[in-house]
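Have a look at this one before I ask anything.
Chains shown are a subset, placed as in the full complex.
So that you can tell them apart, the chains are marked A and B in the order they are listed, and the count of residues begins at 1 in each.
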Amino acid sequence: MNQIQLSTAKKTEFIDITTKVERIVETSRVTNGLCVIFSPHTSAGLTINENADPSVRKDIINQLDKIAPRGANYVHLEGNADAHIKASLLGSSLNVIIKDNSLVLGTWQGIYFCEFDGPRQRKVYVNIIGDR
Amino acid sequence: MNQIQLSTAKKTEFIDITTKVERIVETSRVTNGLCVIFSPHTSAGLTINENADPSVRKDIINQLDKIAPRGANYVHLEGNADAHIKASLLGSSLNVIIKDNSLVLGTWQGIYFCEFDGPRQRKVYVNIIGDR
């Protein structure tokens, strides 16, 4: 199992981890298989979405804020209930297929760590399953 | 493949299945690999979120009720369309990495079966992939 360390800078932020995950796949020498990416946090998630126009990430972040507004009337008293809800909506794990020792992603797809309660020190676990 | 049997008691309820999944991993004797958890139901889902303060689960449940209200003007006539929508939003499968014959979860993470149309008899499938 491999780890990616991240320092997030804002309350809400999507960080592109595609290159870091790709390097872990290369180092594994696994030719064909599965790359599992996992966030061990409950106020952050993971998603795959557009890597070209950064406005797409802004729209996802803004709309998630409408779905689960910050500072709404939540029961949880730590002030970050919205972050927990957003984490469950996006999920805490991703699957990407590995072919020829490389991630199989669409042209416009990037892998994003989704901070919803930063700034914080965060980590992402990556596991590679398959044959060398 | 292993099965967990559950009896849910309410219309909407998150049930912590972490210990049951952990036991399946131990019994499998798989040292390193992947644990796949799957809900075969269309009006229930799965999520990983905070295991400490139960108010987090309440906030997730309440906010999902705002996103897909019970009794709104749905086409589906069985009265549980909200449950189907919530199931798709959270998803029906989870991945957790296995290391040293144990689930790799964050300190505050628990694995939850998310009942949206109970009370019912439910089951969860667990598959362990990896080397003993």
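One rule holds in what follows: a contact is a pair of C-beta atoms (placed from the backbone, for glycine too) under 8 Å apart; a residue touches a chain by one contact, two chains touch by 3 or more.
Computed from a predicted model, the values in this text were never measured in an experiment.
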Count all the copies in this homomeric complex, not only the 2 that are shown.
3
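Criterion: only the chains that are shown with their structure count from here on.
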Distance between the CA centroids of chain A and chain B (whole Å) is 20
Of all residues in chain B, which touch chain A in the complex?
32-34, 47-50, 53, 55-56, 58-60, 62-63, 67, 89-91, 94-97, 99, 104-109, 129-130
Can you list the chain A residues touching chain B in their complex?
1, 34, 36, 38-42, 67-68, 74-78, 81, 84-85, 87-89, 91-93, 95, 125, 127, 129
